[in-house]
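A protein chain is absent from this complex, but the other protein chains hold their places.
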Amino acid sequence: MDPAHQGSSIVLLLYIFMLAAFIGFEVIRRVSPLLHTPLMSLTNAISAIAVVGAIGLAGKAETTFSTILGTVAVTASMINIVGGYLITYRMLRMFKKKEQIKK
Amino acid sequence: MDPAHQGSSIVLLLYIFMLAAFIGFEVIRRVSPLLHTPLMSLTNAISAIAVVGAIGLAGKAETTFSTILGTVAVTASMINIVGGYLITYRMLRMFKKKEQIKK
Amino acid sequence: MNELIRDVCYLAAAASFILALKWLSAVPTARRGVLIGVAGMVLAVSGTLIQKEIVEYKWIVIAFVLGTVVGVPLANIPMTAVPQRTALSHAFGALAAALVGTAEYYLKATKFTHFELSALALEVVLGFLTFTASLMAFGKLQELIPTRPITYKNQNIVNLGVLAAAIICSVLLVLDPTKSYLFPIIAGLALTFGVMLIVPIGGADMPTVISLLNSYAGLAASAMGFVLDNKLLIIAGALDGASGLILSIIMCKAMNRSFTNVLFGAFGQVQTASSGEVEQRTVRSATAEEAASFLEAASSVMVIPGYGMAVAQAQHKVRELFDVLQKKGVEMRFAIHPVAGRMPGHMNVLLAEADIPYDKLLEMEDANSDLPQVDVALVIGANDVTNPAARHDKNSPIYGMPIIDVDKARTVMVIKRSMNPGFAGVENELYFEPQTLMLFGDAKSFVSDLVKELSGGGGH
Partner (left out) sequence: MNELIRDVCYLAAAASFILALKWLSAVPTARRGVLIGVAGMVLAVSGTLIQKEIVEYKWIVIAFVLGTVVGVPLANIPMTAVPQRTALSHAFGALAAALVGTAEYYLKATKFTHFELSALALEVVLGFLTFTASLMAFGKLQELIPTRPITYKNQNIVNLGVLAAAIICSVLLVLDPTKSYLFPIIAGLALTFGVMLIVPIGGADMPTVISLLNSYAGLAASAMGFVLDNKLLIIAGALDGASGLILSIIMCKAMNRSFTNVLFGAFGQVQTASSGEVEQRTVRSATAEEAASFLEAASSVMVIPGYGMAVAQAQHKVRELFDVLQKKGVEMRFAIHPVAGRMPGHMNVLLAEADIPYDKLLEMEDANSDLPQVDVALVIGANDVTNPAARHDKNSPIYGMPIIDVDKARTVMVIKRSMNPGFAGVENELYFEPQTLMLFGDAKSFVSDLVKELSGGGGH
């Protein structure tokens, strides 16, 4: 962990953050207003990516404290993953064109 | 340069490449056909970013060989930078709306 | 080897999330977007599970089961409850980020660099404040706690004080990571600030706030990525952060409120309507029978749905109205204001739930260019988004907000329960226009009366 390497690593992470934020703005600006509610629930599901950090805690079994916190965090994220994707899909199934409804 | 660090660094660079390529596709797909020729000359100028590597060679003065190659590379890139931006700007100055031409 | 697989999984997951959002941007590809989003999450979770540091799977499995058991019912709530559901799940997401940050701190406080510790402090502060703020928002939307804004003198100064205290403690902690007694203080201050942030905000302003909280939850995840050196977290968090920010900006624009105004807590200030002239004006009201005859005679009807339709759960009745009018050859379309209802896209999902084809839903600009040719504009539980004062009354709190120009239609009919104002608290001068008919009643029962009249009439 020499400082030089740390420095370069931070810069790399900042690059990634900048690029991802730019993509986020570009892509989301183009989401049709029709789909803003599904968008909210989808990003909600995606933000449950914190599960990755939480699994690490719950599975490394380092201290009781960290295991408990990790387990709670995994549960909370899992609620969002399951709930978020399901409700988004459910909403999208509702959007039909005229012909599709006729069928 | 332990292999673990190298590995992670490659992955980071791949992330950056992926994100940048995605941005490239998204952004350029939306360039109006009207502007495709200026687009070609602008990307041409931007690709002269190789100048960054070339300056390193020409300035580090490690061997005569590398200095010569570096100097040629800086010259070649500089031609593209100067020529590319100028011609793009020149083309864009030509695009005028009716009112602007009247003035 | 496991590391390599994980890295590849994470890279693919990041790409999947980006594609998910990209495909969500239009209806035909939207479902594919959700599926690839799921794939991304599966990749991310699998890549994590195979790491050799993971030695104990028991708690993970228990948490997965628990999460699924709670998550599935949360996905099957009625569409009208979507705003509070979103608030609740922001609370979960933020809690997860905050707890991970807390555990990481206690595990290896002294091993972090200054930069990592700063990111960790940001993660914890954002996580905890978003947690309580989202819970409060949930409470207000679900009407578990009073929805009206609670304000007191110097509120903004007190709030900023709490936030400043949290930041100062964080800075001290970063400078000296061994001062672990500071950590609970930071967490406590952030939790308190979350509550105080929402107290002065009225229930109706929640959607903008929820969207901002979404942004904060995303940023907390991104910060976690900086702490754990995890690019996937950074990317997913940044995507969320951007999404929340953009949606709140869109909402602010549609309400013609500046973003800084929203960011700095000026929302929640009760907007007192300028009731200078208490002039007594008359309104015309009509019965379901009369209204039905107007609809029957029309060749084109534009429905403007609003918050009232959502509250009354009237969308299915509206669908029946749509069917019966269609049978009679009357064209019925819908004009969707970007902030009608209580969250962006609220009306779209409700109407889609009731199987209204989405090509009948017009965006505001298209609706406005068609309205002068429309015979009947039928406003169902909308109010502010139709108020012509937004166009010309410089003193109105909603002045400048883009509205649906219902007053341009030949006849306007408004279904609502009373003359009470809507969210913005201002009287709607539309109701006093000569071409306007008020249809007093609950949206659901009134529309169902209309349907009865029309099908009765059709049966003659």
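All chains are identified by letter, namely A, B and C, in their written order; residue positions are counted from 1 within each chain.
By our rule, a residue touches a chain if its C-beta (ideal position, glycine included) is under 8 Å from a C-beta of that chain, and two chains touch if they have at least 3 such contacts.
These numbers were taken from a predicted model, which means no experiment stands behind them.
Asks: By the document's own contact criterion, which visible chains does the hidden chain reach in the full complex?
Replies: When the full complex is considered, the omitted chain touches A, B.
Asks: What residues on chain A make contact with the chain left out of this view?
Replies: The list for chain A reads 4, 7-8, 11-12, 14-15, 18-19, 22, 26.
Asks: Touching the absent chain: which residues on chain B qualify?
Replies: These residues touch the chain not displayed: 1, 6, 9-10, 13, 16-17, 20-21, 23-25, 27-63, 65-67, 69-98, 100-101.
In this text, only the chains that are shown with their structure count from here on.
Asks: Pick one for the touching-chains graph, please: line, ring, star, complete, other.
Replies: The chain contacts form a complete graph, every chain touching every other.
Asks: Given the two chain pairs B-C and A-C, which is bridged by the higher number of C-beta pairs in contact?
Replies: Most contacts of the two pairs: A-C.
Asks: Please tell me the distance, in whole Å, between the geometric centres of chain B and chain C computed from their C-alpha atoms.
Replies: 41
Asks: So how far apart, in whole Å, are chain A and chain C when each is placed at the average of its C-alpha atoms?
Replies: So the centroids are 17 Å from each other.
Asks: Could you check chain B for residues that touch two or more other chains and list them?
Replies: 12, 15, 19, 22, 26
Asks: Could you pull out the residues of chain C that touch at least 2 other chains?
Replies: 14, 18, 22, 229, 231, 235
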